[in-house]
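Note that one protein chain is taken out, while the other chains of the complex remain in position.
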Amino acid sequence: MAAPSERPRFERVDWSAVDATRRTVTPERTILAVGLLIVAALWLYDRYVAHVYLVAEWAVAPVDWAVMAGLVVLTAYGVVPAVRNREATLRVASAIRDRPVLVAALCFLGGLFVVGTVLPLVLGRPELNFGYVYQPPLGFAADAGWSPNCAGEIRQGTGIQRYCEGSLQAPLGTNGRGQLVESLLVSGARVAIYVVVFALAFVVPLATAVGVTAGFRGGRLDDVLRTYVDVQLCIPAIFLYFVGYMYVGASLALLLATFGLLSWGPVARLVRSEVLQRREDGYVVVARSLGASDWYVARRHVLPNVTNTLVPAVVHLVAILIVAEAGVAFLGFSDVELYSWGSTIAEGLSPDRGTAHQVWWVSTTPAVALAATVVSLKLVGDGLRDVLDPRGEH
Amino acid sequence: MSGDHSEPPADPLLAVEDLRTLIRADRGTVRAVDGVSFAVDRGEAVCLVGESGSGKSVTCESLTGIVPQPPAEIVGGSVTFDGIDLRAADTDRSAIRGARIGHVFQNPQHALDPVYSVGDQLVEAITIHREVDEATARERSIDLLGRVGIPRAAQRVDDYPHEFSGGMAQRVAVAIALAAEPDLLIADEPTTAVDVTVQARLIDLLRGLLDDGMGLLLITHDLRVVAALADRVLVMFGGTIVERGPVEAVFDRPAHPYTQALFDSYDGTTRLAERPSRDELPADGCRFRAECPHAVESCAGGEQPGFHTVGDGAGTDDHAASCVYYGDGYDAEVIQSAGRAVQQSATGDDDD
Partner (left out) sequence: MTERPDAEGEPLLAVEGLERHYPITEGWLRREVGRVRAVDGVSFEIREGEAFGLVGESGSGKTTLAHTLLGLEERTGGTVRFDGDPVSELSDAERRSFRRRVQLVVQDPNEAFNPRIRVGEAVAEPLALNGMDDADRRQAIVEDLLERVGLDAADTDRYPHEFSDGEKQRLAIARALVVDPDLVVADEPTSALDARVKSDILALLEEVRREFDVSLLFVSHDIDVVRRFCDRVAVMYLGEIVERGPTDRVLDAPAHPYTEVLLDSVPSLDPSDRSLVRPLTDTIPDPADPPSGCRFHTRCPAVVGPEELSAATWERLASFRFTVQTGELPAAIDLADPPDPATIRSVFDLPGTIDDEAIAEGVDDAVAALADGDLDRASERLAAVLPSVCEQQVPETVTVDGRPVKCHRHDPAIDAEPRPE
C-alpha cells in the first residue's frame, strides 16, 4: 500500500504540466494512413510503371482500388478498435456464441468474404470452355445433344435420346459458355463482397457523418442537409445509373457510385434523429460540457447507445444494395465480365439450348447463393442488435 | 398478523388487512408489501409516507390489482372496499377501477395519451363505466376540467396533452381520475414532478375534493405535503408500516426511529452512513434494524414488532409504532427523547 504522500490524489495533479494537446496520432489513424499509402503507391505503380496484375491477365479496375481502400478503412476503424477493446469484444463474442443461428449466419458471411476476396485471386476469371457447355451438376443428367463433349458418362435414354451425366470435373455444372458454375459463384461472391465493403466503408460513414453533423449543429446546416436528403430520396438510383450507363457503359464502379451516393439518406436521417434525442441525456451533456468535440461525443456516447436502430438499418442498406446490384445485372445492364450472380441467373433463364427448367442449375445455384447472402445479412443484423442491446445486459 | 392495531371505525371506505405482495426478479424474490394493514374513511386523507423501495407504490397498485402480475404476485391479505372483497376471484375489479376508485400517478405526461385530446380521454373515462351520450359526456368533461381549475375549459377541452404545462397536465390527470365520480382517490406522488406554486394549487384542489366527501389515499415522500393534507399518516419502510397515527401526533412526536430519521434529514444533521440497498434489507423482524441506532437483539427474527401505542392515547385513532421499545420491558423514553430533539430542530425554526 503506497504511503499517503505517494498516492496520486486528484487535487495534487499539476495541470499546467499535463500536456493538453489533442492526441492526433491514434492507432486507428495510423493504420488508416499506412494502409491508404500502400494502396496509393500500388495505384501509382499501376498507372505509371506497369500494370499490377493481382491475378494473371486480370487488370485492376478502379472499383478494385476503391474496394481496397475500403478494406483499409474497415480494418482501421473496425478491426483495430475491436482488438484494442479486447474485453468488450470478448463479451460480444461470447454473447454471439449463445445464438446458433447468428453464428451460422456469421459463418456464411465470413465464408463468403473469403470466397469473394481470396478465391478470385487464386482461380482467376471463370474460364470459357465451349467444348463442355451445359454440363449438369454431379448426380444429375442433361441432354447430351447440347454440348459437343460430355465430361461425365453418357447414358443411353429412350430412342435416340442420350444423357450426359454430371461429373467431378464440373460438380455444380457449367453454363452456356462452358464456365464452371463454381467459378461463377466465386465471381458473384466477389461482386457481393465488393458491394458490402463499399457500403460499410464509404456509404455508412458518410450517412453517419451527415446525421451527426445535422443533429449536433442544427440551425441552417441542419435545414440544408435535411432538404438535400429529402431531394435525394426522390431520385431513383437506377435512373441515375442508366444515365451514367449511356456515357460510361456498364461498370461496377458506376453502380456502386450511383446507388451508394443515393442510398444513404435513410440512415443519415436515423442517426440525426437519434442524436437529437440523446443530446440532452445527462452523460452527453456532461461530455459536451467537458469540451469534447461533437464527433467524440457521437462516437463514444451516442452511437454505441443507438445500436438498436442503427445496426438493423445499416444491414438493411447493405442488403438493398446487394439486391439492387443483382437486379441491374439481371436486367443485363452490368459488365458481363463481372459474372455477377444476377447476370448468371438471367443467363440461366434464357438459355440458348433447352429450356430454363432443363438447365436449372445455371439460374438456381446463384439464386440460392444470393438468397442465402441476403438472409444471412438480415439474421446478422437482428442478431447483432440483440447482442448489443444495452437492456439485454441487465 | 401485524400485531395489535386499533379497531378501524365502523364501515371504513377501504380496509386493508395484512396485505402481502411479492415481486419475483432474476436476482430473487422481494417482499415488496409485507403485511400491511390500514383503513381509509370517506372524507379522510390518509398519507402513505416512505422512500423509494419502501413498497408504498406497490401497495397502492395491489389494492385494485393493477400491479403487473407477473412479475409481482399478491399472495396474502384482504382488501375490502365498501364491503366488496377486492381480492375475491369473482369480483370484477375493472368495474371498480375508475368508477369507484380513481388513480393519479406521478408523471402526468406519462399518464396522458399524447395522441388523443384531453376531451377524448375524459369522455373515454366517463363512458367506460356508464352509458352516456356524447354530448352529455362532453359537457361533463368541460365541467370536470373547470372543477380541477383549468381555465377556459370549454376551449381547452380539445387541446392535446403536450399543450398543457406540467401542473395543468397533472390536473387533467386528476380530472380523468374523477371522471366516473369515484369514492376513493389513490394518488401516487402527484405533486412531485411539479413546481411548488403549482403544488400549492394541487393541494387546494385535493382539499376541495376531501371536503366533498371523497376519500384520499396519498403516497408521498415529502413530509410537507403530508403536513398540508393528511388526517392520518402511515410510515412505511421495507414493505411494512412502522408507524401510524393522526398527523398532529406523528409530527409532534415521531415515535419510530425511522420516522425520526426522516424528520432528521429535513434539518440536515446526518452522517455519511452506508445504507443497505433494497435487496439487502432484512426480511424478518424489524426491517430498519440495520440502520437503527437503538437496535437490540429482539429486533431481529420473526414477524415485525407489534404495534404499541405511543404516549397515553386511547380510543380509535391511536398513534402507534411497530417498535419493541414501546412494548413491555423496554424504556420508550430512549426513543422518545431522541424524537423530541429531532422534532424541535426540524420543525422548530420553520415559522411561516
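For reference, chains read A and B in written order, and residue numbers begin at 1 within each chain.
As a convention for this text, a contact is a pair of C-beta atoms (placed from the backbone, for glycine too) under 8 Å apart; a residue touches a chain by one contact, two chains touch by 3 or more.
In this text the structure is predicted, and so the values were computed from the model without any measurement.
Of the listed positions B:V172, B:L185, B:L262 or B:I335, the one in contact with the omitted chain in the full complex is B:L262.
Between the chain not shown and the residues A:A287, A:A324 or A:V359, the one that touches is A:A287. Interface residues of chain A facing the missing partner chain: 7-11, 13, 15, 18-21, 23, 220, 223, 281-283, 285-292, 296, 300-301, 304-305, 390, 393-394. Residues touching the missing chain, restricted to chain B, are 51-52, 143, 145-147, 149, 151-154, 165-167, 195-201, 203-204, 221, 223-228, 230, 247-248, 251, 261-262, 264-268, 270-275, 277, 346-347, 350, 352 (touch as defined at the top).
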